[in-house]
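All protein chains but one are shown at their positions in the complex.
Note that the chains take the letters A, B, C, D and E in the order they are written out, and that residue 1 is the start of every chain.
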Amino acid sequence: MNYNFPFLALVGQEKMKTALILAVLNPALGGVLIRGEKGTAKSTAVRALADLLPYQTVIEGCAYGCDPAARDRWCDECRERHPEGEPPTLKRRIPLVELPIGATEDRLLGSLNLERAMIKGESVFEPGLLAAANRGLLYVDEVNLLDDFLVDVILDAAAMGRNFVEREGMSVTHPALFTLVGTMNPEEGELRPQLLDRFGLCVEVKGLADSRERMEVIGQRLSFEKDPQAFAGLWAEKEKNLGLRIEKAAGRLMEARIDEASLEKAVDICLKLGVDGHRGDLTIIKTALTLSAWEDRPVDEEMIVTAAELSLPHRMRRKPFQDVDFNVKDRIMGSAGQD
Amino acid sequence: MNYNFPFLALVGQEKMKTALILAVLNPALGGVLIRGEKGTAKSTAVRALADLLPYQTVIEGCAYGCDPAARDRWCDECRERHPEGEPPTLKRRIPLVELPIGATEDRLLGSLNLERAMIKGESVFEPGLLAAANRGLLYVDEVNLLDDFLVDVILDAAAMGRNFVEREGMSVTHPALFTLVGTMNPEEGELRPQLLDRFGLCVEVKGLADSRERMEVIGQRLSFEKDPQAFAGLWAEKEKNLGLRIEKAAGRLMEARIDEASLEKAVDICLKLGVDGHRGDLTIIKTALTLSAWEDRPVDEEMIVTAAELSLPHRMRRKPFQDVDFNVKDRIMGSAGQD
Amino acid sequence: MNYNFPFLALVGQEKMKTALILAVLNPALGGVLIRGEKGTAKSTAVRALADLLPYQTVIEGCAYGCDPAARDRWCDECRERHPEGEPPTLKRRIPLVELPIGATEDRLLGSLNLERAMIKGESVFEPGLLAAANRGLLYVDEVNLLDDFLVDVILDAAAMGRNFVEREGMSVTHPALFTLVGTMNPEEGELRPQLLDRFGLCVEVKGLADSRERMEVIGQRLSFEKDPQAFAGLWAEKEKNLGLRIEKAAGRLMEARIDEASLEKAVDICLKLGVDGHRGDLTIIKTALTLSAWEDRPVDEEMIVTAAELSLPHRMRRKPFQDVDFNVKDRIMGSAGQD
Amino acid sequence: MNYNFPFLALVGQEKMKTALILAVLNPALGGVLIRGEKGTAKSTAVRALADLLPYQTVIEGCAYGCDPAARDRWCDECRERHPEGEPPTLKRRIPLVELPIGATEDRLLGSLNLERAMIKGESVFEPGLLAAANRGLLYVDEVNLLDDFLVDVILDAAAMGRNFVEREGMSVTHPALFTLVGTMNPEEGELRPQLLDRFGLCVEVKGLADSRERMEVIGQRLSFEKDPQAFAGLWAEKEKNLGLRIEKAAGRLMEARIDEASLEKAVDICLKLGVDGHRGDLTIIKTALTLSAWEDRPVDEEMIVTAAELSLPHRMRRKPFQDVDFNVKDRIMGSAGQD
Amino acid sequence: MNYNFPFLALVGQEKMKTALILAVLNPALGGVLIRGEKGTAKSTAVRALADLLPYQTVIEGCAYGCDPAARDRWCDECRERHPEGEPPTLKRRIPLVELPIGATEDRLLGSLNLERAMIKGESVFEPGLLAAANRGLLYVDEVNLLDDFLVDVILDAAAMGRNFVEREGMSVTHPALFTLVGTMNPEEGELRPQLLDRFGLCVEVKGLADSRERMEVIGQRLSFEKDPQAFAGLWAEKEKNLGLRIEKAAGRLMEARIDEASLEKAVDICLKLGVDGHRGDLTIIKTALTLSAWEDRPVDEEMIVTAAELSLPHRMRRKPFQDVDFNVKDRIMGSAGQD
Partner (left out) sequence: MNYNFPFLALVGQEKMKTALILAVLNPALGGVLIRGEKGTAKSTAVRALADLLPYQTVIEGCAYGCDPAARDRWCDECRERHPEGEPPTLKRRIPLVELPIGATEDRLLGSLNLERAMIKGESVFEPGLLAAANRGLLYVDEVNLLDDFLVDVILDAAAMGRNFVEREGMSVTHPALFTLVGTMNPEEGELRPQLLDRFGLCVEVKGLADSRERMEVIGQRLSFEKDPQAFAGLWAEKEKNLGLRIEKAAGRLMEARIDEASLEKAVDICLKLGVDGHRGDLTIIKTALTLSAWEDRPVDEEMIVTAAELSLPHRMRRKPFQDVDFNVKDRIMGSAGQD
C-alpha cells in the first residue's frame, strides 16, 4: 500500500493550498495553474489533496464514473444500459489522473479499440485519460512543455465538461468534468496568452525563506520517508476533517450569494488592471462565491481581493501587480488546520 | 439536455451579432471572421445563434442533409436513391459543426471507410465534417492556428458550396454549402492575406469598457450557470421571434434590389481605400442586399456604409480605416431585441 | 446542373484572356502563368474557357482519352486493345482538371491500385490527375505555394506531353498532353527561376481601376448569381462562336509561317533584354505563329511584340520591362466579342 | 568470461567514487550525475562498482527481480502468482543496465509484446530497461545528449521507484527502484535546470594533473589489459571487503540520526547559496545520513559539508561555489582501501 | 514512335558536345557535369547523343544487360545461369536512364520485390535505375537539387562500376558501369566540393550571344517540331557516321599512349592552380588519352590543355581560371560534322 504525504503536513505555501481547495470544491472555476520553482511540493500537494477527499458514488461498470444521482449528465452508455434509471452503484476514491510525460493524443482523448477492431471488425471507443479524470482531478506537470495542441484539448474539455473526439472516423462525446491542475516553471518557457487565460486560478510558489520553516519541511519529510504509515496516522484525523469540510462547503455552493458592491469591486479591479475580455471578472466572482461557501459566510470585499489575487496574475499583460492592494491572510488553511 | 446561453442575452458586441445574423441569412456572403481578445463570448454567440434558428427539412438517410425541395442540389446518392423525386423527409436542427482542435484532414474532408474497405473490399466514401456542415454552420475557433492547408480546404469548400475530394484513389464530390465562422486572436499570428480575403465579413471585438455593462455580463452569466433551463426560459420567446425573423428575411433575399447610386458608393469606397481585386465591392453589395432583406426596406447609403464596415477591414493593406466615415448604428440587434 | 460564368462576360483583363486562348489553341506553347492579386477572376476565366471549347472525340474506355485519329500517340492500352485500329469512340467535353489543394503525388502521378494489389496480387497502375488532364487543361491555383517537387513534375509532364512514373516498383508512362494554367500571388512567395522559365506564357493581372468597369463587374456577377441559367443563356451564342473560332484556328496552326524579319525581331528583343537561354525567343516565335493562326493573317512585327509581351515577363532577371515598346491592342477579344 | 577493471584500482577521482558508493547504498538519494571531460574512467567506475556488490535474492521468474522479503513492494504478477507469500527464489548479481545509445522509448519503458499480440491476440506487457534496472543501477552515458523526454521518463521513474506506462492502450505500472548514474560533458550542451535538479548528487571530474598519478593510471590499465584475470585477482579480496562494507552500511541506514545543529547547518548553506526549492537541503540531510551509515558514526558538521558538496553543484544558478568552505577529505575511499 | 532532335543539328555549345562524346567514349572518365543557364539544350544534347550510339549486345534475360563477351564482369545471375559461358544474346539500344524527379532511394538502388516477398515469402532483389543504366547513360537533371545522399550513392556507383545495396536485410551487389551526366544551374545552389570533385569532367554553358546563331537555333527547332521524322531524316546519315566514329574510337582507347612531357604538363597545371588531391591530374591524363583515341593521333600539349579545361573547372577553390592559357578549338565537332 502506498501512503501519500498528508496535505496538512505541508509547511507554508498557503496560497497554493487555498487555490487547490477552491478548485476542487468548484470545478466550474476552471482549475489552477501553479507557477514556480521546482522542489516546492507542488506534486505532493496535489496528490495529498486527492487523497483526503471523500469517496464518491459511481455507476458500476461505467468507464466515466457517472454519478447515479445526476441522470442528466450520464454518458450515453449509462443512459442506454439503465433506461429504468436505477443502476447498480459503487463507491470509489476521487480519481487523480496524472498525465504521464509523453502521453499521446490517443491515450488522452481515447481511441479506437484496435484489438476489437481487428478481431471483431467493430469500431469501439476505448476511453482515455480524460474519461478517467471525469469527476476527479487531472494533474499536468510541466504543462508548459506539453505540446500546445494537447494543452488546448485539455482546456477545451475542462471548459465544456465534455470530451469531443473526432478521429479515425469516430465521432464520440462523453462527460469529462474534472478539476485541472497544471504546474510550470516559467524559466523554461511560457504558455501562450490564450492558454494562460483559460486556466481559472493561478498561484506563484517559491521555496520558503525562513530557516525554521525549512527545517520543519525537512523534519516532516524525513519522518514521512522513514515510516509513511506512522506519519500518515498522526495526521489522519485532521485530514479526514478537512475532507468533510470540503464536502460540506460543496453542498453550500449553490446557495452562495454576492451583493452589488462586491460585483462592482471585481469589475473595477479588472478595468483598472486592463484585463482582456470578461473571463477575469467572472472568475473573481465565482472564486469569491466559492470562498463564501468554504468559509460559510457572505462574500465581502476581502474575499473579492483574495479572489482577484488568485484569478488575475496570468491574465495581465506583464503589468506589475503591485498597484492594487492585494494580500491574502492565509486564513483559509489556518482555520482548516484548527478545524 | 444541454442549454446554451441565449443569443439575445449577450450584452453588447452588436457588430459581431449583426455580422453573424447576416452570414447565416445569406451563406453566399462567405462567412464571418471574428478577430479579437479571448473571453469575448465569440463561441457563445455562435452556439447561441445556431440554437435559435428554425428547423430545416432534410431527406431521410442522407449524409449531407439534402433539401428535398432543391432537387438540383441533391447529392449523387439522393439522385440515385430517389429517382422519382419524392424522398422521405425529416426535420432537424440547423447543424453547427465545431472543428475540433487537431481534427485531421481525413475527418474534415471525409475519407475511405476503412472498415468496409478491409472487410468487403469496397472503397466507400465516409463523409467528414464538411459533409456534416452542409446547410448549417462550420465554426472554426482560433482559425489562425490551423494549418494553412486546412484553412484553404475549408475556404474552397465554402466558396464553391461543394467539397471535392481527391485522395487515396477516391474522386468524390458532394454539396457543402455552409456558413463559415472563424475566430482568431491576432496577437497569436495572422492569416495570410489570400486567406483573409476569402472570408466574406470580418469584425473586431473587444471586452466592454463600461463598468455597468460588465456587471450585466457577469449577472447574466451567473444566472445562466446557476440554472440554465430557467434562464433559457426567460429568453425563449424573444429567441424564437428572432429565429422566425431570420427565416422571413431569408425568404426576401431573392427580391432585394440595389440602385445605381449605392453601387457607385460601394465601388468608390473600395477605390478610395485601395482594396485589391473585386471581392471587396462585390461583398459590400451582397451584404447591403442582405441587410435590405433583413430590415425589409430598400438599400440606402447607410446600409452601404455598414456593409463596407463589415466587408473591408481584412481586405485593406494595413491602411488605417479612419479616413472614411464609418459607423454602425447597432440598429439591427436593437430592433431585434424589440421584435 | 452547374453553370459557369461566361468567358466573354468577363469585364476587362484582355491580356489574360488572350493568353488563355493562345495556350489552349496550342498546347506546345507550354501553358500560362497568371500572376496577380486575388479576386481578379482568374479561376472564373479558366473555367469559363474550358466550358466553351468544342467537344472532343475519345476512344471509349481509355483512361487517357486517346484521340482515335492520332494513332501514333495512343497509350499502350489502346494499342493493345485495338490492334486493328478501329476503336469505339465517344464525345466528351475538353477536360478541365483542377489540382485540389493538398493533392498528393500519388493522386497527381497515378499510383498502384491498392485494392487490386491486395485482393488479386496484381500491380495495376491507377491513373492520376495528369492522366485525366490529357488533351485538356490542368489548372493549378496558387502554384507558388505548391511543393517545388510537384511543380517540377507537372512542368516535366507538360513539356514532354507524357507522364513518366517510377515509383513503388512500377515503371509506367502514358500520354499527358495538356495546357497548363497556373496562378500565383507574388506577394506570397515566388517560384524559383528554373520553374518560372518553364511556363510558356505569363501575364500580370490586377483589379480594374475604372469605376464604370468595376460596376459592370458587379452587375454581371450579381445577374449571374441570381439566375445562372438565364445569364448563361444571354451569352450562349457568342460563347459558341468563340469556341468554333478556336477550333478553326487550331486547324490553321500547322500552316502558320514566319519570315526572316520577324525571326530577327524576336531574337533582337531577347538579346536586348538579356534573356537567359533560348526558351525566350523560341516561345515568342511559337506564340506569334499561334497568333497568326488565331487572327488568320501572316505574322507581323506587331504580333512579335504582343508575343514577346506574353513570353518574357517571367524570364527577365528583375530588369524593368519598359525599355522596349510593348503594347497589346486587345484586338483579339475585341474582335472575338464581335464575331 | 568478462573481467571489469577493479573499482579500488582506479587512481584518484575520490569524490566520484564516494558519490557512487553513497548513491548505491541509498537509492533514495536520487542517483548521481557525473560531469566532466571524456576519458576520466567514469564508465569504468560504474561497471566496477556494480561488479563488487553482493548478490541479491530475487523471486524466480519475476521480470522485475522482486525481493522475496519485501512483500509490500512486489509487482502485480508476483502478488498474483504467490498469494501464499512463499515464492521460489534465486540469487543474482545486482543488475547494471546501460542505456544503449539510441534506445527507444519502447525499449526503455516496455511495450506491447507484438509477437503474442499478433499470434494470440492478447495484449501482454513486455518489460523494458526500467524493469531490468529494478533493484540495481541504470547507467546513462552522455545523458545531456539524450532526448529531454527520455531523461524525464527516467527521472520520474527514479523519483517514484515505479514505472508508469500509458501507451498503445496499455496502462501498466511496475516497481523500478534503481540507482541512476548519468554522465555528461558540459562542453557538449547542458541539461535544463529542471532535470539537473532532479539528480540527487553531482560531481565534477577531470583528468589528473599529477604526473606520478597519470603514470600509475597507465600502469594499472596496461596491466589489466594484458591479463584481466590476473589483475582482477590482485584486487579480489579488497573488492569483496568493500562490497561487504557497503552491505553492512545499508543495514545501518534506517538507524542513522541527525541533530538539530546539523539540520540548521544544511539549511543555512542552502539559504546562503540561494538554492531554489527544498530539494537541496533535503538531499544534503539524506546524504549526511547515508555518510553516517557508511562511516558508522554520528552525523557531524564535516559530513554536512561533504554532503553539500555532493548535493548542490547542479542546483545553483551559475553562482560560484567558492564562498563556502567546502572540502572533502577523501576519507571514505582512503579507509575503504584499508578495510 | 518518338524522334529526338539530332545531336549534330544542335547549334554551338561545342565544349558541351565534346565533353559528352568523351564521357560516353570512356566511362572511366567519371561522367560530365554540365553547369549553366536553363534553356541551353542540355537535355536535348544528352538524349540526342544516346540516340545515335550503336546498338550493344546483351545477354538475354539479364536485368543488367551484361556483355556476353566480358565474362569477368557478369552479374551473379548470369554466372549462375550460364555456367557453360554461352548465353543467348540480344541487341539493344544503349540505355539512357533519366532519373525522374523525386525518384526514391528504393527505385534508384533497387529494393526488395514486395509482391514476391508477400506471396511466396522469398526476399528477391528488384533491380533499380542503377541497374537499368548499366552499360549506358544515367542522366540527372538539376543534380544540385537532389538530396546529397542520393548524389553520393550515384557517384559511388559511377566510381566503382558496381552498385552495393545493404538495406532491409539484403546484401546485394551488381554491375553498374555507366556514364553519368548531371546538369545544374549554380544560381539555385551549389554541390558540395566533395561531390563536385567526383564528377570527371565539367563544362559551363550559356545561351548563344550571336544573333545569327540564335536564329539558326529557332529555325532548326521549328523545323523539327513541325515534322520530327522528316527533320531527323535530314541528319540520319551524319548521325550514323558519328556513332560509328565513337565506336571506332572506343576500340582505340586501350592503345592510346602519353609521353613524359605531356604528363609533366598536366601535373604542372594542377600544381599551379592548387588543385586538391590527385583526381585533377589523373583526369586530365585520362581525358587526353580519350581525346587521342577520338582524334586518332598522339597526345600533344594542345590535348592536355583541352583536357584540363574539361577536368578542372569544378576542382579549383573559386580561383580564377584565366592565368593559364586555355582554349578549345572546337576541332572535335567540326571534324565530326565533316566525317
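Quick notes on this one:
Basically, a residue touches a chain if its C-beta (ideal position, glycine included) is under 8 Å from a C-beta of that chain, and two chains touch if they have at least 3 such contacts.
These numbers come from a predicted model, not from an experiment.
In the entire assembly, the chain absent from the figure touches the shown chains D, E. Contact with the omitted chain, checked across D:L109, D:L129, D:A249 or D:C270, is made by D:L129.
The omitted chain makes contact with just one of the residues D:R81, D:R214 or D:R252: D:R214. Interface note for the absent chain: among E:R93, E:H278 or E:R297, the touching residue is E:H278. For subunit E, the list of residues touching the undisplayed chain reads 28, 72, 105, 117, 121, 123, 149, 152-153, 156, 164-169, 192-194, 197-198, 254, 258, 260, 263-264, 266-268, 270-271, 275-282, 285-286. Against the chain not shown here, subunit D presents residues 1, 37-41, 98, 100-104, 106-107, 111, 113-115, 118-119, 126, 129, 142, 185, 187-188, 206-209, 211, 214-215, 217-219, 221-222, 225-226.
Operating definition for what follows: only the chains that are shown with their structure count from here on.
With centres set at the average Cα position, the gap from subunit C to subunit E is 35 Å. Averaging Cα coordinates per chain places subunit C and subunit D 71 Å apart.
For subunit B, residues touching at least two other chains: there are none.
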